[in-house]
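One protein chain omitted, others in place.
Going by the order they are written in, the chains are A and B; count residues from 1 in each one.
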Amino acid sequence: MDHRPQAWGRPRDDVYGAYDASYLQSGGPKTATQSPIVTGTSVIAIKFKDGVVMAADNLASYGSLARFTDVKRLRPFLSTSVVGFGGDVSDMQFLTRHLNELAIDEAYEHESSPTSSSEDDPNAPPAGQLNAANLHKYLSKLMYRRRNDFDPLWNQILVAGFDSASAPFLASVDLRGTTFTSPSLATGFGAMLAQPIMRRYAATEADAARLTREEAVKVVKECMKVLFYRDARSLDRYSIAVVTKDGVELSEDEQLERQSWAFAERIKGYGTQTV
Amino acid sequence: MTSIGTGYDLANSIFSPDGRNFQVEYAVKAVENGGTSIGIRCKDGVVLAVEKIVTSKLLKPGANKRIATVDRHLGVVYSGMIPDGRHFIDRARDEARSWRDTFKTPISTADLASRMGGYMQAYTLYQSVRPFGITAIVGGFDSTEEAPVDGEVGSGPACGAGGKVAGKTHGGPFLYMIEPSGLYWGYYGAATGKGRQAAKAELEKLDLGGPGGPTLTLEQAVKEAARIIYVAHDDSKDKEFELEMTWISGADGPTKGCIGRERLSVGEKALDEDEDEEEGKEEKMEE
């Protein structure tokens, strides 16, 4: 018998033959993320006159397997901004924890300054506290840094909230550190399916500034429905967040309403069909 | 004093023949000169308050806060040497941060008190250091919700084996006080600093430790804390002071489980209109 600790708890070689560990010892260099593993699909968001609406479904897929069905992909930050994550879920968790630390640091920073932020605007966030534009800049630097290290965080992220001029803010950053803004934004499949619908309502900033909250929520919900119909990696349970000057209203367990699958009856040619 | 301590009070790590560490006792003296700090643990939260002596008219009112946030759900107030307190808070923040890094969950008030008690105790052991000249009051509200894991994405199994025990509750308001020796106890109500005697007398009158737990609500406790600081203030010695307070409730309360979300400091002139000020606070809490 082999009594050395290296052999403890392993099948006996004299009975089962040597364990073939060759596939574990890749022998290659250290590897960073080369592809996402557990993934979230689209995040969509649209600006309206008083803020931003963002939505993402609650699914985390493992390839084509619907692996986790209650995953919350929208995260509020300091109750003034919302961050929505598409892409790798573990990287999302890393970022969430990182943002958590950042938020606690913010609490340290701003306790020494007077609480009242601005005399004329009681709804303005505490002076100097990170707003959505600052947060987006921070995240984009973080993502770009990681891509420069060839160790990317495999996400596309939407950040919603307000900028320094207290105007609604919506911007994106992806795994390469590419950033952009638009009156409406969508990641992943949403860029193909939802973005054209949202652009019908908010093609320009001026259009978005005329949109009411109810209209914006309706458009987003409609887009989530379209995505559920056509994106195979999507779910009918989703989270929706509305950011206004009053804060973040986040609902994490919405159900797609008024679905119509009538069109499905006309689809023929897949699997066993009798007629 | 000097005669008793002779020879045995020059350094930590030297006991006197009757088993005392004089350095620690001197540190307690330093605390006794500091502005009064109190903490109240009530039914639905914790209140921290401090009498901030205004040492100069040249200091900006409301600036230089004395109550510090350590984590979302934890606050610390202290009496004694302010720089020592600042260092204490730095360390507490590091402990809270490293706990989060390791366990992906917020540190409990008890664990923070334990870590910080151990840290202060270490400063009584070595020649090369002196004890902390502060007594710190640590207040926090440990979440009563499902244990939140930082970065978690799901809610776990809805039924079946998931490690959840039905009907079991945890968390709640907690209050600890840590002394220069490193000694710490959990308290229903804690007071330290100059006016501690008067403050303790007042705290004992409150219903904080009954068999069914305290009946005092957060709202009442805020008022009591403000009152006690005024009672404990010695007008003949220090004229001007600011009352600095903070409080924390559970996630369903006015502060939503976060400390420092509502904080205020009231100037001395508020003394006359004490009642009015209290009204104002109440309104704020209702929000």
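What we mean here is this: a contact is a pair of C-beta atoms (placed from the backbone, for glycine too) under 8 Å apart; a residue touches a chain by one contact, two chains touch by 3 or more.
Convention: contacts and distances are computed from a predicted model.
Missing chain, UniProt name from the options "Proteasome component C5", "Superoxide dismutase", "Ubiquitin-related modifier 1 homolog" or "STIP1 likey and U-box containing protein 1": "Proteasome component C5". For the chain that does not appear, the touching partners among the shown chains are A.
Listed residues A:34, A:64, A:260 or A:273: the one in touch with the omitted chain is A:34.
In the complete assembly, the contact with the undisplayed chain comes from A:178, out of A:69, A:178, A:212 or A:251.
Hidden from this view is one chain, which touches subunit A at 1-2, 4, 6-7, 10, 13-14, 17-18, 21, 24-25, 27-35, 140, 144, 147-148, 150, 152, 172, 176-182, 191-192, 195, 203, 205.
Keep this in mind: only the chains that are shown with their structure count from here on.
Each chain gets a centre from the mean of its Cα atoms; for subunit A and subunit B, those two points are 38 Å apart. Subunit B contributes residues 62-65, 67-69, 71-72, 93, 96-97, 100, 104, 150-155, 258, 260, 262-264 to its touches with subunit A in the complex. Interface residues of subunit A facing subunit B in the complex, by the touch rule stated above, are 60, 68, 70-73, 89, 92-94, 96-97, 100-101, 103-104, 107-108, 111-112, 114-115.
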